[in-house]
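Got a structure here, written out as structure tokens. Questions coming.
Apart from one protein chain that is not included, each protein chain of the complex appears where it belongs.
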Amino acid sequence: MQLNKEKTVSILQTSGEPMSLNQERSNDDNSTVLFLSELFDELFPICRSITGAGLRQSLELFGRHMPLCIEKVPSGTAVFDWTVPPEWVFQRARLTGPDGTVLADSEVSNLHVVNYSVPVDIRCTLDELKPHLHSIPELPHAIPYVTSYYKRDWGFCLPYETVQHLPEGSYHAIIDSDFIDGCVDIGSCVLPGESTAEVLLSTYLCHPSLANNELSGPLVLLGLYQRLALWPRRRFTYRFVINPETIGSLCYLHLHGRDLQATMVAGLVLTCLGGPSQKLSYKFSRRNNSLLDRTVRYLHQHSSIPLELRPFEPAGGSDERQYCSPGFNLPVGQMARTVYGHYPGYHNSLDTKEFMDVSSILRSVNELEDLLQTIELVGPFRNLYPYGEPQLGKRDLYPNLNGPSTRVNSADEYVDNRAQLTRIMNILSYSDGDSTLLDIADRCHCDVMKLQPIIEKLEKNGLIVHDYPRRVVQ
Amino acid sequence: MQLNKEKTVSILQTSGEPMSLNQERSNDDNSTVLFLSELFDELFPICRSITGAGLRQSLELFGRHMPLCIEKVPSGTAVFDWTVPPEWVFQRARLTGPDGTVLADSEVSNLHVVNYSVPVDIRCTLDELKPHLHSIPELPHAIPYVTSYYKRDWGFCLPYETVQHLPEGSYHAIIDSDFIDGCVDIGSCVLPGESTAEVLLSTYLCHPSLANNELSGPLVLLGLYQRLALWPRRRFTYRFVINPETIGSLCYLHLHGRDLQATMVAGLVLTCLGGPSQKLSYKFSRRNNSLLDRTVRYLHQHSSIPLELRPFEPAGGSDERQYCSPGFNLPVGQMARTVYGHYPGYHNSLDTKEFMDVSSILRSVNELEDLLQTIELVGPFRNLYPYGEPQLGKRDLYPNLNGPSTRVNSADEYVDNRAQLTRIMNILSYSDGDSTLLDIADRCHCDVMKLQPIIEKLEKNGLIVHDYPRRVVQ
Partner (left out) sequence: MQLNKEKTVSILQTSGEPMSLNQERSNDDNSTVLFLSELFDELFPICRSITGAGLRQSLELFGRHMPLCIEKVPSGTAVFDWTVPPEWVFQRARLTGPDGTVLADSEVSNLHVVNYSVPVDIRCTLDELKPHLHSIPELPHAIPYVTSYYKRDWGFCLPYETVQHLPEGSYHAIIDSDFIDGCVDIGSCVLPGESTAEVLLSTYLCHPSLANNELSGPLVLLGLYQRLALWPRRRFTYRFVINPETIGSLCYLHLHGRDLQATMVAGLVLTCLGGPSQKLSYKFSRRNNSLLDRTVRYLHQHSSIPLELRPFEPAGGSDERQYCSPGFNLPVGQMARTVYGHYPGYHNSLDTKEFMDVSSILRSVNELEDLLQTIELVGPFRNLYPYGEPQLGKRDLYPNLNGPSTRVNSADEYVDNRAQLTRIMNILSYSDGDSTLLDIADRCHCDVMKLQPIIEKLEKNGLIVHDYPRRVVQ
């Protein structure tokens, strides 16, 4: 399976400078990596949260390269069991020690302030301050990432080596923030396909300066958007969603959950898709046997894409927790590479561009494009001539003369013809709306991608159709 | 798992002297054993049959300790493929030898007469007598228990050592019995629960002086009645039935079969629950995957209660044969300890109080109470907030501040919190009306009873409900 795609990418954008994954249409990946790297550098310093200016600015940067439509859900809206919080307006936070040393400054790192901190401007003793300080003893140099979205609180995050040696005395904590009636912003766009049946690709954008567990997801999403836009055909419609984690997917389900239930055939939450891990890591959907679950299981068995598998579990993860909640139970899995919680830099200042590595982003784009190309192929298909065998001879798909050496030039050609005929007959026999092409490939003892040219030939001859519309309606 | 319950038992009775399982509210089981022992001694000598005075007298003795309602089905009533037989009125039976020796006398043992014998008063030769004599060559000292309910016959049961040495000569067989229009009596009572969904506990009372294979069942049933009456809550309604075997359960199904089909979630026939076996022995219901079947399988796997498993089979057993007949196919298993047919004293005079051992009755009560407490817990439950995750933070079930050392005092506390959160999230995700709490416990890698406090917390917060009413209606 080829990882370095030799492709030119069209430029699709809503505003700003024309850019593309392969701006100079080169035959290597250098320009793509450069493009992703520059976009990363613009995004990384922005102080994002689940609402507010940082989120909007970040969505605007992605909107330059894909036609994002922005939907807004106002503060105070009841969203299932939740309420959309007020918007957090943050200017600056600074903590000064007894001797005037600046211990934490959001201008230095926006991780220093607890995200969604209430405004404060107080002087206090070390003991009064301590409940508001956060650090990681096991990682003494790291600044942790802490949030308090739904309970009013404030705090500073510092390296443990700093916290450990703080002297007694008077500290000055100043956080210049505010809460206003605002909204949650969600960006999305659609690449239409031959069918209205949809594949959802969803990722989040709400953490401040973090790399693998923040920017890797939207960057891979953008890469996939640009790749899929170039496909000569898309059987499915593809929906791309970027939203703040949890509250964002809840809002999206609030707006579109019923539609997704009606149209979605597969979904994937993209998270932590950079870092040093050599294998993609798939978390199954709650259904555990969705089209995507079965395809990933197949690819794993056949080693087509290096993959690790994780069972569905509802207690950890990302927005698939909302998509897979039992009322919706959508067929949404989650794809990661260097998984949250499994690397030291998770949710702290060690999660940097160097750790993430832009080239691993490109690799994720390549492998996920391969996965989606397989999804396009798995069907199920439906035989339009199900009563008796269709007459293949009149379509030049079957030898008209039936004899020992019919129209073949060698034993090899005979074996090839025989294999092709076996594949044709199996596809026709099992294109009954139940069997996927994965099942049929197993019956033919061949890789599913080997069936692609036959599928296209049978489609062209009007013998089979992709059966997704009927499946989605059920 | 604790076997010695430290409980006080309320006194529920319809008549007679106040009695209870733990009359003196002692902290040990001595008074319970004493109570059961005294009740046994009252019941044992009574000459019971499937109809008549012995059955009624026995039901009356149980009725002193549980509020039995008595239903009567008259002789001659068509009950499915059967007809309720006339009532057997038995006074006395005696067999005298040629030399005047009394060889068998129902005053000595009521096993000496074939149950349901027609009246006779004849003198006959040994050869004429022999077809009417029953004994067990393998157990020369035992008097067998023989019945002929539906074909008019008569006979005497004697030890083989007696039969073997009978001299030629004239014998005098006298059986003072009669058949009258009467009825089959069935005793039952109900402990109502939060739901009308029912658990049936059924046992039989129709054998004369036998211990393990007669009195053990009703004694355990009584013990369970008194225990369950004390439970602070019962999710299910519990129905207790005492009837003569086979014809009694057929009559009960005749009267209430349709209701049981509508309301029953689990059922258990109690038989042979005393004796020396260390393990309870469960015979699966014909369904093989009822709530009770799955719970027992789970407890067996997790060794929570010492249990042996027997597959369902229709050719041997007790009233589950009727409850599980294919037209009803009720979810009724059978529980025994020292199983019928697997001990020498089965259906003969060796089945005594000493063999049965009253303390093994108490042990059965304890273990079955544990089983029923598990049944109460297995659900399935239903998540009332199935769209997206419910917001646990506002209910203090989830940390509001999301950071590395949030509100924990130690690594152990973190692990505990993490495990608790995993359990909460799994219960919410899989409380979809399909998964039982046994399945969820397996997902959480913990014993199902560990989920009890979380279930109660989630019920209190209005997040889940026990889903049995919907299940029963389907």
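Points to keep in mind about this one:
Order as written gives the chain letters A and B; numbering starts at 1 within each chain.
Assume contacts are C-beta pairs under 8 Å (C-beta built on N, C-alpha and C of every residue); 3 or more make two chains touch, one makes a residue touch a chain.
This is a predicted model, so every value here is computed, not measured.
Touching the chain that is not shown, out of A:I46, A:L377, A:L428 or A:A441: A:L428 (per the contact rule at the top).
Mapped onto chain B, contacts with the missing chain fall at residues 79-82, 114, 134-136, 144-151, 153, 155, 157, 246, 249-250, 253, 257, 286, 313-315, 321-322, 324-329, 347-348.
Residues of chain A in contact with the chain left out of this view: 383, 385-391, 393-394, 400-406, 421-422, 424-426, 428-432, 443.
Methods note: only the chains that are shown with their structure count from here on.
The distance from the centre of chain A to the centre of chain B, each centre being the mean of the chain's C-alpha atoms, comes to 57 Å.
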